[in-house]
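Below is the structure I would like to discuss, written out as structure tokens.
Every protein chain of the complex appears in place save one, which is left out.
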Amino acid sequence: MTDLDPPIRGLAALPSVARLIELALDEDLGRGDVTTQSTVGTDETLATADMNARRPIVVFGLDVAAAVFHRVDARLRVVRKAKDGDAVEPGAILLEIHGPAATMLAAERTALNFVQRLSGIATGAQRYADAVKGTSTRVVDTRKTTPGWRVLEKAAVVAGGCGNHRFDLGSGVLIKDNHIVACGGVKAAVVAAKARAPHPLRIEVEVTNLDELAEALDAGAEIVLLDNMTPAQVGEAAARAHARGVRVEVSGGITLETIRAYAEAGADLISVGALTHSAVAVDIGLDFRN
Amino acid sequence: MTDLDPPIRGLAALPSVARLIELALDEDLGRGDVTTQSTVGTDETLATADMNARRPIVVFGLDVAAAVFHRVDARLRVVRKAKDGDAVEPGAILLEIHGPAATMLAAERTALNFVQRLSGIATGAQRYADAVKGTSTRVVDTRKTTPGWRVLEKAAVVAGGCGNHRFDLGSGVLIKDNHIVACGGVKAAVVAAKARAPHPLRIEVEVTNLDELAEALDAGAEIVLLDNMTPAQVGEAAARAHARGVRVEVSGGITLETIRAYAEAGADLISVGALTHSAVAVDIGLDFRN
Amino acid sequence: MTDLDPPIRGLAALPSVARLIELALDEDLGRGDVTTQSTVGTDETLATADMNARRPIVVFGLDVAAAVFHRVDARLRVVRKAKDGDAVEPGAILLEIHGPAATMLAAERTALNFVQRLSGIATGAQRYADAVKGTSTRVVDTRKTTPGWRVLEKAAVVAGGCGNHRFDLGSGVLIKDNHIVACGGVKAAVVAAKARAPHPLRIEVEVTNLDELAEALDAGAEIVLLDNMTPAQVGEAAARAHARGVRVEVSGGITLETIRAYAEAGADLISVGALTHSAVAVDIGLDFRN
Amino acid sequence: MTDLDPPIRGLAALPSVARLIELALDEDLGRGDVTTQSTVGTDETLATADMNARRPIVVFGLDVAAAVFHRVDARLRVVRKAKDGDAVEPGAILLEIHGPAATMLAAERTALNFVQRLSGIATGAQRYADAVKGTSTRVVDTRKTTPGWRVLEKAAVVAGGCGNHRFDLGSGVLIKDNHIVACGGVKAAVVAAKARAPHPLRIEVEVTNLDELAEALDAGAEIVLLDNMTPAQVGEAAARAHARGVRVEVSGGITLETIRAYAEAGADLISVGALTHSAVAVDIGLDFRN
Amino acid sequence: MTDLDPPIRGLAALPSVARLIELALDEDLGRGDVTTQSTVGTDETLATADMNARRPIVVFGLDVAAAVFHRVDARLRVVRKAKDGDAVEPGAILLEIHGPAATMLAAERTALNFVQRLSGIATGAQRYADAVKGTSTRVVDTRKTTPGWRVLEKAAVVAGGCGNHRFDLGSGVLIKDNHIVACGGVKAAVVAAKARAPHPLRIEVEVTNLDELAEALDAGAEIVLLDNMTPAQVGEAAARAHARGVRVEVSGGITLETIRAYAEAGADLISVGALTHSAVAVDIGLDFRN
Partner (left out) sequence: MTDLDPPIRGLAALPSVARLIELALDEDLGRGDVTTQSTVGTDETLATADMNARRPIVVFGLDVAAAVFHRVDARLRVVRKAKDGDAVEPGAILLEIHGPAATMLAAERTALNFVQRLSGIATGAQRYADAVKGTSTRVVDTRKTTPGWRVLEKAAVVAGGCGNHRFDLGSGVLIKDNHIVACGGVKAAVVAAKARAPHPLRIEVEVTNLDELAEALDAGAEIVLLDNMTPAQVGEAAARAHARGVRVEVSGGITLETIRAYAEAGADLISVGALTHSAVAVDIGLDFRN
């Protein structure tokens, strides 16, 4: 049904994403495309192009790419051949674009830059999700995202099979070392948060050793974050927390190589900043058909 | 001189960067900081914190970080202990921040996210620049930047010792395969561009073999871009181009391992998308002083 | 300490609040102040004015008012004589403003419109908080806020002594009737949410009778929302929920007259849309000194 | 005719209203809808919902609500079953919405928040208009509107049967006490305004007693504003003003109970700040059809 | 007094002007200043420059120019040596700018572009005002302004000694031919407007002959606009209108050569679109001191 497939939809319809797309178009196209204007020089020629994967990837960002083409030229028609979250093989066509060649060329780089980075995140997230497969652990992201991109990057993480930690400073209580110092201890901080935080939010607290863990559990923490512990230490801490019905999150430089040991040690959640702060673009191209 | 050091300066004063910072603050702080509010709970406590490097890095983004702290709370005073472009050792202090602890905590993550990514780009660029040291080759970036971040990322590339290719579609003529097809050949495209492009811009054209190179040179191209050639092929092409006073740019999957061979083969310029599209965050922390 | 008191601070520094203030100034001052220009006609005359309460109120919005004066004319100096959250008597001075009379007149109405509405909310919230004093119940707001004003209105609610429910659709899981229908029942919905929602968020579900309550408790709901029940029904439901360690929220047309009965019946939380959707401006004036 | 009914039209097409709608969507939906995502979890399910009145009301804001649904998801189709300004009975359907259930749920609260407040203003305005029915008095609004909402609230006032005073500081000359003091008296102020104000604007001046009234009339005022007078005083003043062909506006704490006496005393215009600053939301719901 | 002279003040503080300045900086500086960066290459060098008039002009736009320098680099200090509205001789210094040479060069063109156009308007307006000197006629502008610039251009017109017509479609009632057709005649249109327009606005109607004039006067028009009449026709019409206490505006291709005849014929107001739509930049330069 055609009118159920508008050119701008999903995350691309959010005002904050629209503003990011505007920034992106301003910076690349704001002064025209002098190469196309001085060579091709007209918008009469129509073309068809395929956006396709050059490597095995998990796709994300197609709605954003479609919005980019649409905003550059509403005459460009984008047909989705894959869905966000699809794992595809090299050569897989993700989008078909039909319309004036001149404006398709002008939009190409910006559209690709979005999809390449977001698919890079989704593809990396899938590797982490696979690494804990069969355990009850969920790998989650952090707030270490690219400024301006959080809603997109967090959605890409989910598309790759991982989960989201708190979206921002307003959607989760996470008491860290500095808060503990300022409150005079783990117990005081947890008690204050339980009394004053909005009730939809669980109280999570970072602990660095078993004494602090005990204090957190006694104070009523609902989640404990174990930072920079070994799998063995995590195992011990998790056993104590689980005995009290408290969930355990683990963080701190965990890699694809080490993550499974933490999962098997009993971590309910493992947060990995690298999912976003060390993501790299994957190879996706746009080919004009002859 | 105090009034020569305003809290918002340099790139952070550009309207487009200001908009990106606003997007970043909206997404992380727009709904408050429930943890700090429910534990520390007041803005009376003053603190001092140090932003410092955890690894050897080339620093970039300090102006942006300072602007972030200032916009969250104009009472936060930021003292620069390093300059953008400095290569520093682990432990080096980059910024000192003084002021209310509550708002410093609220701004910390956003400020770090900017500096970590931009310093990651500068640090990576330095490696590429070092790899061609002693040759006459300049390593340059591409338009494969993070949408919304181009002006920042291109400045980080320069801070790391590499150079900039065209900023956008309006500040350079680069005739690629699709333009050539649409114009009916290399010669027609180059001639059209020479006649019609704004005169401040040189005419660069991508060629894929020696026949196209000859055609480009005959048509008056001023720079030729050799894509996906071997160093040996580049050597032959560069000799022919240089004989005509034409500069040679090389691109296509060039890595830190392979770049020097291309430089020694005679490339005047080597463009590397990975400078930006595969940059990862470097480890930078913020520590409150006791 | 002067430089710890910048003219724009607190919530007024948030990008979203800055945008609302810009909308407000655009709509009132965007075409000049023809009355002042055609009568007073110059900005040379200096004046001092007092913003003061005409009724007993809880004050909120002084940071926003100060920002309004500052943005209209940075020469206007605003001295705070009260703090957000103060309960003051009629005649109490809230702000002193010094500077050019012409621009003070131009900013007056917009500044007052902000403070009058926000203080109206804080004042009303105090009445609700007082009505449950001595019980363990917390009165909380809803998402029925004035579009564009949520962060301000929710802060005003806290200033009046009530608490905040979820800030937005991303900072709380609240399963309502339509979600239940779509999922095929209370149990299915709760189980799905527990498995898939971000872990910092508790799972709250709306129930309309004791059968649904039992189903919700069995499924592991952490908070139950009882909608449109009598105090007696709430008492029964609360007893069952508390026995399972589950918190109880009550909502649905609860007024100042009826709220205490619900609190005494065992509600942990009572959410009141009227805190924001039926708030009215309180009387605050601005008087120029002779 | 379908293409004469675009989803965004009327006031909702104004840039300032579009910005307010963006602020509203940012604040509620900017971080996703975690409840729907974790329970319903897909946008495949289609639904139909009715927005309907729960009380007798004058409707206003349907164009804004339609724009909200459209911006959240362009696939949501909104059918208007009532027009702005209609007085409807409880149960009356205002809008029908068809499309994906998930995004309809996401947009519901924001759309309702707009319509409930604006219909509240229109409904209240109708009461004031009814109170002076049969007299020649027009009830008008003031600049005491919700910052950011003026164009919407003033249109709602008209929909309820009252009129608009000046839109902003640029569309009316209203000389008040402070201007008079600064100019050295009523006469000097009126004469200055007549000489210097843009000619499309009438000169209105606030007077507080009969002496000032005489001075205003002698100076050529075209409208006099009588503030805080009794109906008897208004009667005397109106007789004198009308004898000179000058219109009379009355203001100052006038309520539904007292307004008719002022109208019958001869006021041409009565301005009522409460039309906007004390408006409360009316009860409007959104029900999904089974 | 230093803190009464903030770098951004007056019209430059309006949100709409701030947005225009941002557009201007984005378009000229958004991609850096490659010339200065590649030659001067540092922001260490300090300089002093004088902005000065090259011709006799009426100055306008200095607040905007100062804001431009301040936004590009808050370290640039701008000292006003003239005031908006001053008539100055060639060589007169308007602004002194002190600070880093690199950013002063970057801001120079944008600052000059604003001042040159606005001073051009003020200078032209002065010629029109002089042309009617000694008569009781006021020359006023129209809505034929540069889109995005209205508030600035209308202020420049006043600085040159002319007056403003309505600011926008909301701050004046001007019934033109199309409205008359749609209402079925002059009388019907005027009567409708008198009954329904906001009371702060006078009712002005365009008439094209003496019959329409009589109809307008009978219907109670307060201002009549005579379009494209000869001075003799204006004289006759003005006599009839003045006899009824109605003001007369004249418009339609009136030039510096013909305007005095219309003024002497009795026009109270003469509106001249050319004040803004045909204004040209005046010669103003920026010289660095040795």
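Annotations
Residue numbering begins at 1 within each chain, and the chains themselves are lettered A, B, C, D and E in the order written.
In the analysis below, a contact is a pair of C-beta atoms (placed from the backbone, for glycine too) under 8 Å apart; a residue touches a chain by one contact, two chains touch by 3 or more.
Please read all numbers here as calculations on a predicted model, not as lab measurements.
Contacts of the undrawn chain with the visible chains, over the full complex, involve A, B, C, D, E.
Residue in contact with the omitted chain (choice from D:14, D:232 or D:256): D:14. The missing chain, though absent from the display, is touched by one residue of E:6, E:32 or E:266; that residue is E:32. For the options E:20, E:66, E:95 or E:213, the residue in contact with the chain missing from this view is E:20.
Of the candidate positions B:201, B:216, B:237 or B:284, contact with the unshown chain belongs to B:201. One chain is missing from the display, and on subunit C it is touched by residues 26-27, 30-31.
In the full complex, subunit A touches the hidden chain at residues 22, 25-26, 29-32, 71-75, 77, 99.
One chain of the complex is left out; on subunit E, the residues touching it are 16, 19-21, 23-24, 26-41, 45, 101, 105-106, 109-110, 112-114, 116-117, 143-151, 168-176, 178-179, 181-183, 189, 192-193, 195-198, 201, 273-274, 277-281, 288.
Throughout what follows, only the chains that are shown with their structure count from here on.
Common neighbours of subunit A and subunit E under the contact rule above are B, C, D. Across the assembly, the mean Cα position most removed from that of subunit A is the one of E. Averaged C-alpha coordinates give centres for subunit C and subunit D that are 22 Å from one another. Across the assembly, subunit E contributes residues 26, 30-31, 167, 171 that each touch 2 or more other chains.
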